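Have a look at the structure that comes next, please.
Removed: one protein chain of the complex. Kept in place: all other protein chains.
Chain naming follows the written order as A and B, and within any one chain the residues start at number 1.
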Amino acid sequence: MSENVLLYEQPGPVGLLKNRVYAVVGGAFVLTLLWSVIYRLYQRGQFDHDRWSVFLNTQVWGFLLNGLYATLLVASISGALSFACSVPIALARTSETYLVRKVAEIYISAFRAVPLLLLILFMTVLLPTVGFAWPAMAFLVVALTLHHSALAAEIVRSGIMSLERGQQEAALSIGMTGVQSMCYIVLPQAIRRMMPALIGQLLAIVQDTSLGYIIPYNELLRCSQLISTYAPQSLLQAAFVSTLLYGMISALLMIVQHKVKTRKRSVAK
Amino acid sequence: MFWDYVFRFLQGMGVTLELSFCSILLALLAGILLAVMRICPSSPLRFFSWSYVEAMRATPVLALLIMVVWGLPKLGFMYSEFSSSVLALGLYTAAWVSEAIRAGVASVPVGQVEAARSIGMSFGRILHSIVIPQAIRTVIPSLSGIVIVHIKTTSVAAVAGVLEITATSQIINVESAQWLWFLGAAASYLILTVPTGWLFKAIEQKVVFVR
Partner (left out) sequence: MRIANLKVIVASLVVGLTLAGIASAETFPSGSTMEAIQKKGKVVVGTSLDGPGFSLLNPTTNKAEGFEIDLAKYLAKRLTGSESNVEFVPVLSANRFAFVQTGRVDISLATATINDERKKIIGFAGPYYLAGQDVLVGKNSNIQTLNDLNGKSVCVVTGTDSAANLLKVAPKAEIHSLADEKSCAEAVSDGRFAALTDDGAVLVPFVKLQPDRVRILGKPFTKEPYGIVVKHDDVQFRNWINTELETMIKNGEWQRLYDKDLKEFGAAQVPAVERY
């Protein structure tokens, strides 16, 4: 935020006063906005006890946490698989063989261009007809992996490209083969550089598991909506609670991402 | 029967186009507003903008859509599912837009701003003549990526009942049990996103001047 101080002069006494006024006015504006929304909800009875009472039941929380567990399970499996697949794809994308490179390019373009929801629907409809009678979770994991491995491959590729050529040349000059230089020199550094972006991908995967709502698969969002079938007056409340849970996981991941970013900066390159 | 399906499919494409256009407009306006709030002197506004962006990053689009589409009527605003989806999607992408703009502004070398200040330019003047022209160089490519991702994100509006491409192809598939429509749906997203990429490339050529 240092650019704030630089975009305008260090404020003098009048400037400081003005800033204080801005702060108060700005704060008042934001608070009024929030207050009007909350008050409106209150007026409409959205804070009534009977709407929230379903969440006083520990069994219901157990049900929700089951959904959370399902979400985390899918996210971690897809995350691991996407990452594992992204490295070979990124390598293929930077390969010198024309055919390999083209195939990787097509794979990446194809799975980046198709919306994830469409891919999930498509797989759930198509694959069973050719014999894959898998449980819903499998379709979700496969679709997530296909889509996010393409995205992650792009990230890894940009990491590889960002490394100076000198590294690879030096490795080759001491007698390492291309493969060895990749595995021991280039990839570890590239991946370490791209760690924050890759964690960002994991964050996106966690959020995209919510698309399992459509299949239907009992992940967190769907569980919260099932609760609202049992108690339809709590539809909004259930969605809000599940959003909070998603927010908590995302916050954790964002903290990890921030830590990785700052640790990178402090460690000498 | 087949031509009836094709017609409905084209209607779905039209709806997606409309949905994307309206929500991107909203996202750009809100994103610029948020970016300005992020660098303005008032710290509550800065805090609000920062927390808004972080909240949107932490929320799945689908959850946001459900809360907006089913929540607004409860607040008394009887918007159609189309309008509510535009609102939800626009608010979601506004966070990404504001981040892109902020990164663009931060990419302008600090020395430029210092020099401008040392010759006495005011805040507004600095923004207008120094920061924005150079920030655009970074912002437009990021925006291009954001818009393309946004067009694909509009597919979640299918859950809200908006009859865009994904919803139409699902309904047609239920009626006719031919899954080729999904391939058509994928193709139509390509038809929408590839020209958008070209459009942004053209804008880049026009607006960005390389030093």
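Assume a contact is a pair of C-beta atoms (placed from the backbone, for glycine too) under 8 Å apart; a residue touches a chain by one contact, two chains touch by 3 or more.
Quick caveat, the model's predicted, so the values are computed rather than measured.
Taking the full assembly into account, the omitted chain touches A, B.
The chain not shown here is touched by just one of B:Leu64, B:Ala100, B:Val159 or B:Ala185, and that residue is B:Val159.
Contact with the undisplayed chain is limited, among A:Gly15, A:Pro88 or A:Pro128, to A:Pro128. Within the whole complex, the absent chain has one touching residue among A:Gln59, A:Thr97 or A:Ser173, and that is A:Gln59.
Interface note: of A:Thr71, A:Ser86 or A:Ser228, the residue touching the hidden chain in the full complex is A:Ser228.
Residues touching the missing chain, restricted to subunit B, are 70, 73-74, 78, 80-81, 159-161, 163, 167, 170-171, 174, 177 (touch as defined at the top). Contacts to the hidden chain, counted on subunit A, fall at residues 54, 57, 59-60, 62-64, 66, 124-125, 128-129, 133, 135-136, 214, 216-218, 223, 225-233, 235.
The rule we apply is simple: only the chains that are shown with their structure count from here on.
Once the centre of each chain is set as its mean CA position, subunit A and subunit B turn out to be 17 Å apart.
Residues 1-4, 6-9, 11, 18-19, 22-23, 25-27, 29-30, 37, 40-41, 44, 46, 113-118, 121-122, 125-126, 129, 203, 207-208, 210-211, 213-214, 221, 225, 235-236, 239-240, 242-243, 246-247, 250-251, 254 of subunit A are the ones touching subunit B in the complex.
By the touch criterion given at the top, residues 37, 39-46, 48, 54-55, 57-64, 66-67, 70-71, 74-76, 105-106, 110, 113-114, 117, 123, 126-127, 131, 152-153, 155-156, 158-159, 165-166, 169-170, 173, 179, 182-183, 185-186, 189-190, 193 of subunit B touch subunit A in their complex.
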